[in-house]
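Every protein chain but one is kept in place in this view of the complex.
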Amino acid sequence: MVSPSRLHLPRAPARPGEAPDFSYLELSPAGAVGRPEVTAKARDIAPLALELVRVLDDRHDAVGPWHPHLDPGELQIGLRHMLLTRLYDERMQRTQRAGKISFYIRSLGEEAVSVAQCMALRPGDMLFPGYRNQGLHIARGLSLVDLMCQLLSNTRDMCKGRQLPVMYHSAAGRLFTISGNLATQFPQAVGWAMAAAIKGEDHIAATWIGEGSSAEADFHHALLFASVYQAPVLLNVVNNQWAISTFQANAGGEQRSFAARGPGYGIAGIRVDGNDFLAVHAVTQWAAERARTGSGPTLIELVTYRAAAHSTSDDPTRYRAKDDYLHWPLGDPIERLKQHLIKLGEWSEERHVAMTAELDAMIAASWKEAVTYGTLSDGPRLNPDLMFEDVFKEMPQHLQRQRALMRAEKG
Amino acid sequence: MAQMNMIQALNSAMDAMLQADPSVILMGEDIGYFGGVFRATEGLQRKHGEHRVIDTPIAEGAIIGAAIGMAVGGLRPVAEIQFADYIYPGFDQIVSELARLRYRSAGDFFAPVTIRTPCGGGIRGGQTHSQSPEGIFTHVSGIKVIMPSNPFDAKGLLITAIEDDDPVVFFEPKRLYNGPFDGDPNKAAIPWSTHPKGEVPEGIYRVPFGKADIVRSGSQVTIITYGTMVFVATLAAASLGVDAEIIDLRSLVPLDVDTICSSVKKTGRCVVAHEATRFSGFGAEILAIVQEECFWDLEAPIQRVAGWDTPYPHAFEWEYFPGPARVGAAIKAAMDPA
Partner (left out) sequence: MSAPGEYVFKMPDLGEGTVEAEIVRWYAKPGDLVAEDQAIVEVMTDKASVEVPAPVSGRVLAITGSAGDKVAVGSALIVFQLLESADQASAAVPRAAPATQAAPAAQAAPAAQAAADAAGAAGAAAEFGTSSAVPAGGSAKRVMTSPANRRRAREAGVSLHTLVGSGPRGRILQSDIAAVIGDPASPEPRSSEPRSSDPQTTEIKVIGLRRLIAERMSEAKRTIPHFAYVEEVDVTELESLRSHLNAQHASAAAPLTYLPLVVLALARTLRAFPQCNVRYDAERGVLVRHLSVHVGIATQTPDGLKVPVVRDAGSRSVWDLAEAIRAVTDRARANKSSREELSGSTITVTSLGKLGGIVSTPVINAPEVAIIGLNKAVERPVVLHGAIAIRRIMNLSSSFDHRFVDGHDAAAMIQRLKAYLEHPASIFIADPTRGEA
């Protein structure tokens, strides 16, 4: 008899052709989780990392101690930002398929994560996003034209042609430059927060990675430094269940929640329904206040679902059940907030349709303007001389020579 | 002016900068309370406070990642990596992030981080305390790479590094911390107190990047070198009675190509010497440049002196270390090729 291997190999719950299966998810009922004081010690609130903070229940009512009691106007703004993010994503996805941009990453289903968190933070707080957090850029009011020009790498590209599409940044908007390397932003955000503390400012830093990236050393480095120095930072792990084709169990989510790594390092860890605008806002606001008042960093795991492909280079039907998103137990963030607002009498389907049309028109107009600054195939192009600038503050001799050689090459 | 050894000179640089610029902070393992395993930061935490001179966990990747964040946040961090042999966990943050921030954000973000680290052998430190990895960093666009050979240069270059808005990896040849070393282990150690380059101004002064130092003018052969090999080469040339022009690069990136080429065009003969391993070492880059720029002036093939292509051994320190004999053989070959 062949003895079975003692090595455990994590598996995805459902593969293509199989029925979607989310029974592995550990959920708490809406409103069931308590809300500790902002000043609570991390070691006393460890169980928070295993529960799931929810405010909106399945009937779109806001319940429980985490209810943020936000102004309806605020919620409408949130809805608008989320919808704009989604519509922008859809339009840019189509644009990529039409060959007008080379690459795109959507955040379908994760709009609340970025938008709600951003709205719970202050404009002076420094954000260190990953590449699926475009809701932050939209919520911080970055011009769509500017974002599109970055996708086009055209003459108005904020990155001057140096970066892949979606790697935005904004110094004024306090949005750090996005890296193609995973998790590098985590310890950088901790350092920024340490600097704010050293300088005695009450700005905090917030940063985002996917659960898959939490396997990287930088994740652990960040938690260690955040803990040792009690840096005023929000460390967000967006658990959207998938890292390209790799299920979250492979990043360690099977044995323990990602939030639970927080208490492991001696910092607060909290797990929240990432598709619940109100819950996300509430948890973020709680963690931000902790950081600002010297109660230290928080590891926030946002439980959500990557509804679309990893990027325009990916096809998820090859590794997960088709339409599984429709079975996601925690619903859709835009739909849920919309229904909640309607229930409050503060929104309507008609207004939603109208807003959709308005935002679509705005996106279309922005695209029309963006392409005047150049496209992949025609219009003005960036000067390749730019390739040699910003390597250093001053261009050194050897780069001046290389630039001359490049110019000669082109004739 | 004061006589200082290299450690004192580095300490003096950091002290002066902590004093002059409130955004300067130091961070690293054992550097705060203890003053650093080589005493380079001795007394600085006591003088400037725990918030300015910070002890860190043993996590080189975190040290550099956090330093980047601090720099983006407006500070000017000087991070110590205890031995260059341990810099690799931080390599991703250096290469993928630090070196590229300015470029990928079109100048909207940059991180003026200085990374200081002791390097080099001659101390019987084996393979985890003797490496010279400068050639790995010179290959990455976007970082400056510096290696002083004496206290005067060390202080002036470190101040320049801290003030520079570009990231700098600052290598300190540990064998030279206390005195010059010419490669002969049987000689009594000479302290910096008797050496002219041990005379160091007290205040702030700068030694510019991109400018090599002609340590000795000569007409017969050009020796291009840096770090401990500056002294080894000086001894080798003197022993042979060769009138060598000895150039201490001290700044690898940016590189002083003009001084190198003027010298080789004058002498027609060239020896390149470094402690680091030979294959793909920084010396290969210098050779390539000399060949490109000075080909028609070369009387003989360019010679290269380096460490052997093995991990740095413990028991064979003096067979490994490129001493005066190896440099001497190279000088002879450059003077009279077979």
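Every chain is named by a letter (A and B) in the order it is written, and numbering of its residues begins at 1.
By our rule, contacts are C-beta pairs under 8 Å (C-beta built on N, C-alpha and C of every residue); 3 or more make two chains touch, one makes a residue touch a chain.
The model shown is predicted, which means the values in this text are computed figures rather than measured ones.
In the full assembly, the chain not pictured is in contact with B, by the touch criterion defined above. Here one chain is not drawn; of B:Asp30, B:Asp165 or B:Asp297, the residue touching it is B:Asp297.
The residue from B:Gly107, B:Pro201, B:Gly268 or B:Pro313 that touches the chain not shown here is B:Gly268.
Listed here are the chain B residues that touch the chain not shown: 268, 295-300, 337-338.
Please note the rule applied: only the chains that are shown with their structure count from here on.
Listing the residues of chain A that touch chain B in their complex gives 126, 128, 157-160, 162-163, 167, 169-171, 176-177, 179-181, 184, 186-196, 198-199, 205, 217-218, 221-222, 224-225, 228, 389-393, 396-398. On the side of chain B, the complex with chain A involves touching residues 25, 51, 56-57, 59, 61-62, 65-75, 77, 89, 92-93, 96-97, 101-110, 141-142, 144, 164-166, 210, 254-255, 257.
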